[in-house]
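Let me begin by presenting the structure, written as structure tokens, before commenting on it.
Only one protein chain is missing from this complex, and each of the others stays in its spot.
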Amino acid sequence: MSSERSDDSDGLGDLFDADTDRETVPQTQRLKRQFDLYVAAPFRVAMTDWRAIVGTAIILMFVLMGTVGVWLVDKPTSGDAPVLEPPFQNPSYVLGTDTFGQPIGAQLIHATPDMFRMVFAGAVVSVGVAALVGVLSGFRRGSTLDTILMMITDIIITIPGLPLVIVLVAIFQPGNPYVIGVLLGLDNWPGLARTVRSQVLSIREESYVEASRIMGISTGTILRRDVIAQLMPYITVNSALASRRIIFESVGLYFLGILPFTTFNWGVMMNIAYEGNALNRPSMYHFLAFPLLTIFLMSFGLVLFSQGMDSVFNVRLRARHSATIDEGDSDS
Amino acid sequence: MSNTDTIVEVSNLDVTFQMDRGQSHVVRDVNLDVARNETLGIIGESGSGKSMLASSFLNAVIDPGVSTGKVMYHPEDGAPVSVLELSDSELDRFRWEEVAMVFQGAMSSFNPVTKIRTQFRETLQDHGRDIPAGMDRAHELLESVYLDPDRILDSYAHELSGGMKQRALIALSLLLEPDLLVLDEPTAALDLLMQRSIVTLLDELQTEYDLTLVFITHDLPLLTTLADRIAVMYAFNLTEIGTTDELLYNASHPYTRALLDATPDLNVPVDEMSIIKGSKPDPVDRISGCSYSPRCPIADDRCRSEEPPMMTVRDAHESACFYYDDAPDAVPISAAPDERPSSGRTTATEGRDN
Partner (left out) sequence: MRTDYLAKRVAQAALTFFVTVTLTFVLYRMMPGGPTEALRNVILQQQMGTGNTIDPARVERLVAQYTNLQSDAPMYKQYIQYMSSVFLEQDLGESLYEDASVTSLLAERIPWSMLISVYAMVIGYTVSIVLGAVMAFKEKSRFDSISSIVVIGLNSTPYYVAGILLIFFFSIRNEIFPTGGRVGLGVEEGFNILFMQSIAYHAALPVLSMSILGLGTALTMRGNAVRVLGEDYLRVAKLRGLRNSRIATQYVGRNAILPMYTQFMIGIAGVLSSSVIVEQIFSYPGVGLLVYDAIQVRNYPVLMGSLIVFTLVTIVAILIADLTYGFIDPRISSGGTDE
């Protein structure tokens, strides 16, 4: 018996040696491995999912529109061109012109940067707050902090977003796209925070995180190294959905005329066309139709992207530990 | 076998799945007879095709699997039924009334959102049975599996423990008085104590209700306490079949012998325990010759080129090995025969559990 035991401890020694070897992997190589795991691998998988491909392509197209497009196409001004030119007639304003003689295509393009500013601010705020609240509260489960954070989350999740935003907008009349984005992102974070929290809880249960804790690795390190990385899928998917929602709401509010018309916006165009009775005037159809189509296309891209990424990440997760993560927090 | 009273005759059974990388053959040309009122154990490692074989008894292989060949069911009286040729509605009646099945997922075999009573009742209703009489039988069955009928029937599945659910499921499986009960790893998720009591229970039920049992497991010691005959399955086909004693004391296939040797036994020091070397065969890429030959210590060129048929060792003991005579000497079992899991029902596992 005793001889066996010594054999055993030798074996254990080997194991530890192997582990120390792994610890000393150079930083660059570890970065490379991380990159491969979290960026390159999902990307390769994503390229096998048509939804992810089409979604990414559409989003890229809008990014080009908002950067290169703005630089290529002049900012439209009133009287640039004849009033209400029909589309596909004149190559200098392919999509026709509006009631003030501004080319519609150029307006759509010049509305894009502000749209991105809004979406960016809104997504950063909602995803950032959600991740912060969710991770903190998940890691401190059962503590006072958790209770308070979840109480706040539950309260904000209940206050209906659109009416709150309307009241805020009516009082403060924000013109800055970043401010509008932040206001719209305000009611977006609680749902995601809950998802993140339950994800953190289930990740925490996993043996390797447990092991890291027992090995004395600090909470901060565990957070950075394991949890945040694992949460990326949820954050990516939810950013896309949050963006779509911010676009829906901001365009809707511009369309209603509730947000001040300080910039070009698809919603502003819709408002002017709609108020100009475009539905009853065939000569104005294109003025309304193109903004509608643009909004549809952008959110179609975002939804496809999120759906594609969702299945991509799920495939990866499922492959890694099948059936350990039960869904049930698929909140939209 | 044909002169005894046979309840199920399986001949040339194949189960296949169509997959991206080709056809997956998970049961290959199996021939097997089950005698009325016997307990037949089918043993094999996971992925050997034993569950698929069991499901074929009811033509219930999960989609998109397909069973081909012949499964003849002989009712007590009446004409034999060719199970694989039944229409959907005939199958609905055949299942549970003639052959019932309890399988691995007992933990989640009940609808979580309705009471157990509803699930007994709907089974009676959809089979056109008299409900009051059927519910009386349900009470009787639940009592015979040592459960409090009223308490169980008024519960939801999540309110019952694993062992209770498993016993309730066994009661449910006997509700329509089937003659044959197929049990696919029915004790897999239970603790050791509960496993034993379920096995004892099955033994009692068999006598009480004149049942034929087909018991599928990878747990050899468990099987030896219950089975009259054991069929060993390896790589999608049967490799050996015989009475429990015959198989334990005179195993004539190298795989069966390796299996006996690998059976965990508390009396044997850990370092003397052996594992079967090599890896499991692939259901898509078929190898030539005997499917066990890559892992077999006594395989020769003949084994690698020619597939051994089932050969009679003695009486009803058959082995699919060319060298069934040499196997006992060539593949020794480290534990002495009387330390091995033995049959003999009553004294079965005492030696090892203490």
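Each chain gets a letter, A and B, in the order it is written, and its residues are counted from 1.
Here, contacts are C-beta pairs under 8 Å (C-beta built on N, C-alpha and C of every residue); 3 or more make two chains touch, one makes a residue touch a chain.
Just so we're clear, the structure is a prediction, and the values are computed from it rather than from any experiment.
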item: Touch with the omitted chain, as defined above, among B:Thr114, B:Ser161, B:Thr200 or B:Thr312; value: B:Thr114
item: Residues from chain B at the interface with the omitted partner, ascending; value: 58, 60, 62, 91-97, 100-101, 103-115, 122-123, 126-127, 156, 158, 169, 172
item: Residues in chain A touching the chain absent from view; value: 51, 151, 154-155, 158-164, 166-168, 170-172, 198, 201-202, 244, 248, 251-252, 255-256, 258, 270, 274, 279-280, 288, 292, 295-296, 299-300, 302-304, 307, 327-332
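By definition in this document, only the chains that are shown with their structure count from here on.
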item: Whole-Å separation of chain centres (CA-atom averages), chain A against chain B; value: 52
